[in-house]
Each structure stands twice: as C-alpha cells, then as structure tokens.
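Note that one protein chain is taken out, while the other chains of the complex remain in position.
Showing chain A:
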Amino acid sequence: HPLHSETEEQIVHVYTKLRAEFGRQCLFSDRPAELLVDVLPDPSLGLQFIHKTPRDQALQACRDMSEHQVNTERFESDSCGINHVEGGWPKDVNPQEMEQTIRFRKKVEKDESYINSTLQLGSVMEHCIRQNNAVDIYQEYFEDEEEVEESQEPPFAKTINVFRDPNEVKRTVTCLSWHPDSGRKLAAAYSCLEFQKTSKDMSLDSYIWDVENPNRPEMTLKPTSPLVCLEYNPKDSHTLVGGSYNGQIAYWDTRRGSQPVELSSVEQSHRDPVYKIIWLQSKTGTDAFSASTDGQVLWWDVRKLSEPTERLVLDPGREGNLDRALGAISLEFESTMPTKFMVGTEQGVVVSCNRKAKTPAEKIVCTYDGHHGPVYALQRNPFFPKNFLTVGDWTARIWSEDIKESSIMWTKYQMSYLTDACWSPVRPSVFFTVKMDGVLDIWDILFKQNDPTLSLKVCDEALYSLRVQDNGRLVACGSQQGGATLLEICSGLSTLQKNEKSLLAAMFERETKREKILEARQREIRLKERSRSEQSREEEGGREEGEESPDQLIARAENNFFSVVETELRRRREKEDEENREKGVCEEKEVKDEAETSQ
C-alpha cells in the first residue's frame, strides 16, 4: 500500500513483463443468444413410468445401528461347605502329634503375658457369668398373652415367576395342577380352544414346571392331541391323568417318560374336548371321571383305559337322550362326600348328581340355574361343603345346596368375562377369580362383599385358568399366550383369622335364610295368582302377569284401541260444539248432525 505524503512520494512497485509473453489479448464482443440444444419433453416416455403420489424418503447420514438383546447362559451355582483344618501351629509343631502339641501348650502356659492376661480376663468373665446367673435379661414376661397381630398393611401379592410356553406358536394354558406333596412342581396343560384356530405346526406338548426354574420345563408330556385338562393324582404324585382336545383320556407316569402310559380308545371316549377330569377317592387310587361338552360324564379306571367303567348322559329330561344333553364344562368332586358330584354346563345350569343311584334317571338329583353363560368353574367351599362357588358370564355366585332357585350371594356384574375361580384352601371366606382382561381378583367376603379385596393385573392378555396351592399362599394363573404366572399372596389373605369360620357360617346361614324366605314368598304370590286367575278369567285377566291366552290379549288390545279413539273423538266434538255455540244455534245443530252421521 503506497504511502501518501505531502510530496506525493509514492512507493511504487514496478513489474515488467514482455508483451509478447502475455499472449493475445481477449477481445470480447456481444453476440445474440444462440440456441445450441433443445431437448423437448417426450410424452411417450412418460408412459414407461407410473406416477406415484408424493413419497417420503428419509435419509440419514449416520452409522447403521441395531438393538439386540442377549440373555446370558444360566449361571449354574452349587452350594458346598469347606472344612478347614487346624492351623496356626508354628512350623516345628506337628498338629497331629499329641506330644508336640502338649509340649507347646505347656510352654505357652508358662509365659508371663499368658498368666497376666488370663487373670485379667478371668475377673472380667466372672463378672459377666455372675450377671447372667443373677437376672435373665432376655426373659419373656408376657408369654401367655399372644399379641394379636392386626396387620394394618393393605393386602398385596407379588409375582414370583412366569413360566412361558417355549414354543413359537403360543397356546393357551387351559389347566394347572399342583404337585400334591410339595408345591414345587406345577403341571400345565396347553391347548388352543379357539375353534379351528390351531395351526399345523402348533406343538401338542404340555409341560411340568419346577417352580424354581422358569427357563425350561422340567418335563414334557407328549399326548396325541393337545391336553385341555391335566391333574396330578393326589394319592400318587408320580402319576397324572389328562383329557385332550379330541376327547381321549391319557395316563402318564413321570417315572416312565413323556409318552402316555395308556391312552383311551377313540371310540369309547368323549366326542368333544374333555374340559375337566378329576381323580376319585377309591381304594386303588386309580379312578377318575371326566366331563365334556358332548354331554357325557365318564368314569375311568386308569389301568384299563380302553373303555370307561361308567357313563352318564346329562339329559335334564332324565332319559339319557344324548341329543338333549347339556354340554359339561366343569366338574366338582369333594372327597368328603364321595357319592355326590356336580357338573357345570355350557347352558349355565349346574347339575347335582348322585353317583350311587340305581337308575340313570335318579342319577341327576337337581339343577341350579343361575348363569347366562357356561359355568366355567365350580367348587365347594372346603370348610362349608354345603356352599359352592360358580363362575360364569360376568359374575361369581355362591350357592347353598338347599336353595335351588337362586344363588345366596353374588358379585356384581364385572367389566369382563370371568373364566375361572377357586376357594382358598386356608381361609374359608377367600376366593380367587380370573377374568378375560388379565386381572386376578381376590375376594374376601367377610371383609368386603361388593368389590374384590385385591385386584391385580397379571398380564395384558386374557387369563384362562387358576389354581391355588394347598398352603394357600401360592397362586398360579395361566394366560392365553401360554404364560403361567406364579404369585405369592400376603400372609393376611392366607392365614386363618380369628373367628373366621363362625363368622362365615353365620353369613352363609343368614343369606340362605333370606333366600329361603324370598323363595317362600315367591311361591305364595304365584299360588295366589294362580287361584285368582282361575276364579276370574273374564274380568281384568291381564292385571298381573298371569297366563293369558292369545285371544284375551287380542280382545284387550282391541278394547284399548277403540276406547282411545272414542275419547279422542268425543273431545274433538266437545271442542267444536263450544266454538259453534258462538256462531249460532242452527249451525250448531247442523254440525251436530254431521258429526253424528260421520261417526
């Protein structure tokens, strides 16, 4: 940058180059635009393309990542103890040698510090010993008064384990059965109950799970057709009996492998899936009976499954007519009452039967009609066998054997269908229900009758089966996607409370009495009606809802109609009369005449 001074002294840099080295100078001139290339759009090319409405294409210039979950191998751990050997002896002393050890000990005993220390310690210790002997500071003063632990905490239940169906195609857990002795093993029956939804590659297996190991089933049971129900033999914990989808009964012995030891013949079995099978109380411990929607209840001896030992057709007409038989969907048997059993049917009726009846007609004793839909679960209260619980449609009902007209207690209509229920084996007033929205409800009827005491959402899909273990604390429920969840109930709901039995007995008695009174009243009313309608058939035959013949109904309807028409016409006439009175007498008369003729 040249400096500008007064004298205009500029620092100038001179750069010289020969003109010839520059090259020719650029001579620019203007020229009009010249079209060089014109590529016209060719519509025919457009036919080769399909017009796509605006497309969204996302691009991201970043590294490709993927999320992946890995489950590590199960860590196998083993507990063992270590026995440590004597040590601490100085190198020259062999602990095994008695002489050397004695000599060493004697040497130590002569040591100054030993003597002093021991004397000191002796006095301290004597003081403690004397203290102990003087007063027992840990004495229990109020041993006799048992503190009533009123657990103020709200009831809870926690999930311990979930056992999932290891197969790709998930099936519903339709039945669960606890191992009779320990509750360490749980047998689960898997099948797909939805009509024609079974795929070809659906596995037929059912599993026995060890409660501690949810990763892998302990044992597989391989039936010829998926099992709908499965029960451990309460007398022999190695044997199980299962009812399958095609109606056959299969018998397993877990010591003999996964294949059934015996299978009932197809011709002699049920024609429909076997929904429930229960072991009976018998000397041999090999009797069971099963129920299915084909309307039959069959008795079997598992040693010879080729044909059932007994057959009962659930015909309400007591004629053994299979066409009119009610489809059985649940079964109930209490070993304390071995001659009676109950069957819950698809039609919502519970049939009470007597096994020892001579003729098939007498086998069906009575029916209880209560539900709008199939009675999915049926169980007597283990403490009050006269009362039983049924579940079907959207309610759970408690019945008393004596009252056949209606249940003595019932829950209000729930938001979703109830699929299974059972009483708690420990507390007479507690029962469990599962619903199709995946909720497990625990009801304590001494505490609250309108709502469940505890309501737990176990999973998102529907729950189909439920079983409480004999200790009352563990509950297993099975879902539609093959997951069996094991829950532990808090001690408040699984320990017998004071006076519970007497309070519940009083409640049942009260409700039963109420129903009896209502029943008696109903009967009275009906009798009165009948006698009254017999006396007065003509007059007002339709005041109460008695039996009316169609003719009477038609006559009544006609009378009603014409009387209404008549009143309306009369009203109109009167109105017109009033208006015309102002107009004049003659016109009035005319109108009257007209009205009379037109009637």
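Here, a residue touches a chain if its C-beta (ideal position, glycine included) is under 8 Å from a C-beta of that chain, and two chains touch if they have at least 3 such contacts; residues count from 1.
Just so we're on the same page, contacts and distances are computed from a predicted model.
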{"item": "Hidden chain of the complex, named as in its UniProt record, picked from \"Dipeptidase\", \"Phosphatidylinositol-glycan biosynthesis class X protein\", \"Dynein light chain roadblock\" or \"Mitochondrial ribosomal protein L18\"", "value": "\"Dynein light chain roadblock\""}
{"item": "Candidate in contact with the missing chain, chosen from A:R105, A:R324, A:K457 or A:R523", "value": "A:R105"}
{"item": "Residue among A:V70, A:V124 or A:M415 touching the omitted chain", "value": "A:V124"}
{"item": "Residue among A:S29, A:S79 or A:N133 that touches the chain left out of view", "value": "A:N133"}
{"item": "Missing-partner contacts on chain A, residue numbers", "value": "84, 86-90, 104-105, 108-110, 113-126, 128-130, 132-133, 136, 138-139"}
